[in-house]
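The other protein chains are all here in position, but one chain of the complex has been omitted.
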């Protein structure tokens, strides 16, 4: 299953997404942060653990105690800076 | 000296201004209201006495206890309804 | 930087927005207000004004806005004479580096204009009868939010507090 990354998360890892096996799910958001972090170096792991980095499940921002199920659309990104 | 009238004051009197002799000045705004009122009928006199009708001296709104001097630009008008 | 214009001609809000503060690349936020004549029961509008005092009051409101917020430009264009439904009565533009100042200044000047700029409006109904528009108490309340119409503010010199008027 693909976990989407945006902005400096994408840039730090050098990829737009991290692929995880379906059997990793269901998983809590805080556990998923650690798992995704393992795809990169220390800098990336640190970013993924930063509470300012947001998680969206099915395009809604979710807290760290939310659960991600197989088949959900999941993304991690920094605070928004549009407009 | 000319006292300017706008909107339904002008319409009620049927004129854009009331001419008063220079020796009527200086005069307080409340006395001037009565004096200008005499130029018209009961309906106009009543309007001139209405506290919602504003007075401007030299293009600034003035209270009833302000003084109008000869040579001032004076106008009476209803509450504004622009925009 | 602060401009006011009273006109008998149709107002083209889009053209005004297009030209407004367009050569200043320090502008990050432009807020515009377009006030239009509504249709429905009204078939025409006529706007009368007090030349001279009108410009003076609107300039005073823009000066006050420029003291309150960091503005880069502000413009007011107001129509007078006969108008049809759908036509623009007033256009206000406010430009600033950031949006808070532009939103505040635009709304402030409109609130001020409504209660303190000497314009008077009458409407023609579908039967051809003309009627003067009554001032709305809500406009006075909105203006009070900014401290206008109270002695606490510099603008008090431009606006009489009608509740305290004799």
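So that you can tell them apart, the chains are marked A, B and C in the order they are listed, and the count of residues begins at 1 in each.
The working rule: a contact is a pair of C-beta atoms (placed from the backbone, for glycine too) under 8 Å apart; a residue touches a chain by one contact, two chains touch by 3 or more.
Since we're looking at a predicted model, the values are computed, not measured.
**Q** Taking the complete complex into account, tell me which visible chains touch the one left out.
**A** If we consider the entire complex, the absent chain touches A, C.
**Q** Residues of chain C in contact with the chain that isn't shown?
**A** On the side of chain C, residues 13-15, 17-18, 25-40, 85-86, 97, 99-100, 102-103, 106-107, 110, 142 touch the unshown chain.
**Q** Need a quick check: the contact residues on chain A for the chain that isn't drawn.
**A** Interface with the chain not displayed, on the chain A side: 4, 6-8, 30, 51-52, 54, 56, 59-65, 75, 77-83.
The definition used in the following text is that only the chains that are shown with their structure count from here on.
**Q** Starting from the Cα centroid of chain C, hunt down the chain whose centroid lies farthest away.
**A** Following the centroid criterion, the farthest chain would be A.
**Q** What whole-Å value do you get for the distance between chain B and chain C if each is reduced to the mean of its CA atoms?
**A** 25
**Q** What is the distance, in whole Å, between the centres of chain A and chain C, each centre taken as the mean of its C-alpha atoms?
**A** 49
**Q** Residues touching two or more other chains, restricted to chain C: which are they?
**A** none
**Q** Residue numbers in chain A touching 2 or more other chains?
**A** If we look for residues of chain A contacting two or more partner chains, we find none.
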